[in-house]
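Report on the following structure.
The complex appears here without one of its protein chains, the remainder shown in place.
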Amino acid sequence: MIRIKYFARLREAVGQREESLPLPESVATVTDLRDFLGRRDEAWQQAMQMGGLLVAVNQTVVDWNQPLSGDEEVAFFPPVTGG
Amino acid sequence: MIRIKYFARLREAVGQREESLPLPESVATVTDLRDFLGRRDEAWQQAMQMGGLLVAVNQTVVDWNQPLSGDEEVAFFPPVTGG
Amino acid sequence: MISIQQADFSLQQEYEALRADCPTIGAIVTFTGLMRDFNQGDDIQGLFLEHYPGMTEKSLADICSQARDRWPVEQIRIIHRIGELRPSDQIVFVGVSGQHRGEAFAACEFIMDYLKTRAPFWKREITREGSRWVDARDSDTDAAERWQK
Partner (left out) sequence: MISIQQADFSLQQEYEALRADCPTIGAIVTFTGLMRDFNQGDDIQGLFLEHYPGMTEKSLADICSQARDRWPVEQIRIIHRIGELRPSDQIVFVGVSGQHRGEAFAACEFIMDYLKTRAPFWKREITREGSRWVDARDSDTDAAERWQK
């Protein structure tokens, strides 16, 4: 199972904090996962195309071509604004 | 009268903290004053040639060609080491 | 040491810990970030700080270890508050002790610049008109990129 988390503005846009799902067949990378989620409906499509969106796998920010095996914690979030 | 002050290593080398004297005839700049003082004896000569010696006129560090009119506070001291 | 906490912190207490009993320390640099009451032309009444538990600690530990790879500092202390904050509240603390000041200054500023652009915190501002997520600033990205030259 892939555990997916959403934060801040993105969390609000998708109306969800986290979910778990089996790795969909079409998904080999984090970009594939983003596209898969974006096909759910219009709100998801818009949310997953948010400018500057970042993705972390197992709590480390990664490139958009990062492969997924199906047993990761994946997080999507907007640019950070702490400090 | 010129008021002259000596600090730190230089103060110890010349054995004096401060003094006042009328502007000597030969003295037009701070370099002239240094040379004048350096002619007092061997200890003064060596002291006034101390490496990195600095000079301040009226409490501001100046170049060695700074002119003197005869009514200034002049200070000679080694490089600073505070902080 | 890294702390993510809702509670406020005491600068004096953190400073004493950085200073503690180590006569080789010649320099301590501290940064404290405070909540301003004004942003993008609006009065800010409060702030809510969301974060990503687990990754937050991991990313700050990684930033510390990068700082240590670059500069020979003694101790590093990071505190970041989360949850609801009010104007003038302390938000973040970074303290660095070292033998020499240049290293302590550089490490402290580096940590703040990286924290601002890499640690998963998000601020939501409460204004008279409602609340809004704070946008990331280009100046913070620029500040972090300086260290990559």
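By written order: A, B and C. Residues from 1 in each chain.
Criterion: a residue touches a chain if its C-beta (ideal position, glycine included) is under 8 Å from a C-beta of that chain, and two chains touch if they have at least 3 such contacts.
A quick note: this is a predicted structure, and the numbers were derived from the prediction, not measured.
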Among shown chains, those touching the left-out chain: B, C
Among C:L49, C:L85 or C:M112, residue touching the chain not depicted: C:M112
Residue ranges of subunit C at the interface with the undisplayed chain: 10-12, 15, 19, 21-38, 87-88, 99-102, 104-105, 108-109, 112, 139, 143
Absent chain, residues of subunit B that touch it: 5, 7-9, 52, 56, 59-61, 75, 77-83
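As a convention for this text, only the chains that are shown with their structure count from here on.
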Chain centre separation in whole Å, for subunit B relative to subunit A (CA means): 72
Mean-CA-position distance for subunit C and subunit B (Å): 49
Cα-centroid distance, subunit A relative to subunit C, in whole angstrom: 26
Shared interface positions of subunit A, touching two or more other chains: none
